[in-house]
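Step one of this worksheet: look at the structure below.
All protein chains but one are shown in place.
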Amino acid sequence: MSLSGKRLSKRLEANVDEIKQRLGSSDDLIVKSMTGLQGWHGVLVYIDGLTDSTIIHHSILDFLMSENQASARNSVMSGSDTLHYIKETVLAAGEVTIIEDYDKLFLNLLSGVAILLLEDCEECLAIAAEGWKDRNVSEPTSQGVVRGPMEAFTENIRTNTALIRRKIKDPQLWLVGRSIGSVTQTNVAVMYLNEIAEKSLVDEVFRRLDKINIDGILESGYIEEFIQESSYSPFPTVYNTERPDTIAAGLLEGKVAILVDGTPFALLVPALFVQFFQSAEDYYQRADVSTLLRLLRYVSFLITMLAPSVYIAITTFHQEMLPTGLLINLAAQREGVPFPAFVEALLMEVTFEILREAGVRMPKTVGQAVSIVGTLVIGQAAVDAGIVSAVMVIIVSITAISSFVIPAVNISISVRMIRFGLMGLAASFGLFGILMGVILLVLHLNTLKSFGVPYMQSLAPFVWEDQKDTLFRFSWKNMRTRPLATGVRNLVRQKKATDLTK
Amino acid sequence: MSATLLIAFLTVTAFVWELMPLFKKGFIKDAMLYLVLLMVGVYLSVCTILLFDLPSPMALLNIIFKPLLKGFAP
Partner (left out) sequence: MQAEQRVSVRQMKVLLIFFIVGDLMWYLPSYTAGVADQDAWMAALLGVGLGIGVSSFIYWFGSRFPGMTIIDIHRHVLGKFAGGILSLLFLIHLMSNGSAQIRVIGDFMTTQMMTETPLRVVLFLFAAVVLISVRMGLTVIARTGQVFFMMFMLLFTILILLLIPESEPSKILPIASHSAADIIRGGLFVVAFPYCQMTVFLMLFPLLEEERLSLKQYMIPLIIGGAVIIIVVTLSILVLGAYMTQHQLYSTYTMAKKISIGNFLQRLEAILVINYLLSTYFKCVITLYAFCRGLTQLFGLRDYRVLTLPIFLFIFGYSYVISTNVVFFNSLGPAWALWEMSNVIFLLGFVYVVHLLKGLIKGKPLHSS
């Protein structure tokens, strides 16, 4: 809905009328007219609610009115010169720019900028006066840690960029803005460390961002979908996070961060498979504890993906694999259950998915009670009614709990989908089917790329130096190089091992 | 029955998605080889599905190497 570059006219009335007409005389549009002693007419236009009235009153109106009274000028200046005089000398505001066409005028006006129009002048001043209410910096909702910074991004992009700047004080941290979305004109900022990030990566990010042609961007998820590689894979190739320290760590490794105004979730590209298993806390705790926890995460990933399938496969096809005592117990439990293991597993998994979704949508007061008690009661009641066996409830619970161990939520969503496929394969072909499914899954993972980097980088192609940060987390003394995937330009992080014993 | 349907479905998919574009792009040699392989493949698959036993070409191995086998096999 561009106004095709229409320029301001010299007549004040015409400009003000144009603005009022375009905005449909919206109630929150404030038009304040002033008259100076030298006879210049001016109009200050701003949107109430987007601007800080303190700034308007003290920084702009105060000085403009007192200029009228002080009036050290004797000569009569033309409209344009008056404008420049006001810009350079009078105003006490910070960011003041000169605008000549309506596109920019409306963009600025609707972003919380006050516009000063003068009679007999084809330009106007845009004076920064933003000030609206937004959320305080608070704790992250999704990726919490026990030890580490507890601040998370907010919906205001300037606050977010400031949070990152506070962590990285290098002048090479560059921030390039874009306005994406033809109607929403959402402010999107791309941040990267110029001397570390690969130029081709940065260019590629901008290329993809500039190709987006949609009316509105409401959340970083929209951008994520647009810039990810076009494949139908359930696996995410873009990492999102609420935490500034994760973004800062990614920037230090040579990744590129994308922040979107209006959402606390920032994007980090390129995202590799191993990254989804790394949590910020890994680097704040001791190396050995972190290594164990990381291995635990990988094991949980396997459990959450394979547990129901393996149960189905073993109880349907390979009963001889269980020790005799366990087998007799299982057989006794499954005695009264009318369904085959596959249907039983399917029922319980679907029920659990329903419970999980319901728990998210419920109002907070009711949510906790319903989800916990619901699972227990429904599980226990189902077992007593003889619809499912107790082992099935255990398996489903372990599966669900394991899925919460993975730090990145988007991978656990993918795993949920894959789990059902594997269950189907297990029910038809037993362990052989599961193995074939896993092989197909690994094949698929290996075909994925995230911004040109193979998705499984560090595992395959196998890079010895990067192993210090994939399955394990070696101590900081040993983290001498950046990961090969993104940090090739500037590989060495630590020059020499800091040795305290010498 | 359902297995034959599966093979038929695969053949039709192969035909429409792969063979037609090959013809259209003018790669006649590719298309011919594709067709030959497809025909033989469908024939063998259908034999497999219907459990129809064909004589195995591997029996030739025994015939060709018969003189050497005397000294070699257990």
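To keep things simple, chains are lettered A and B as they appear, and every chain counts its residues starting from 1.
Here, contacts are C-beta pairs under 8 Å (C-beta built on N, C-alpha and C of every residue); 3 or more make two chains touch, one makes a residue touch a chain.
Computed from a predicted model, the values in this text were never measured in an experiment.
Of A:A14, A:L218 or A:V442, it is A:V442 that touches the chain left out of the display.
For subunit B, the residues in touch with the chain missing from this view are 3, 7, 10-11, 13-14, 18, 22, 27, 29-30, 33-34, 37-38, 40-49, 51, 53-54, 56-58, 61-62, 64-65, 68-69, 71-74. Annotation for subunit A: contacts to the undisplayed chain at residues 317-318, 320-321, 323, 429-433, 435-436, 439-440, 442-443, 446-447, 454, 456, 459-462.
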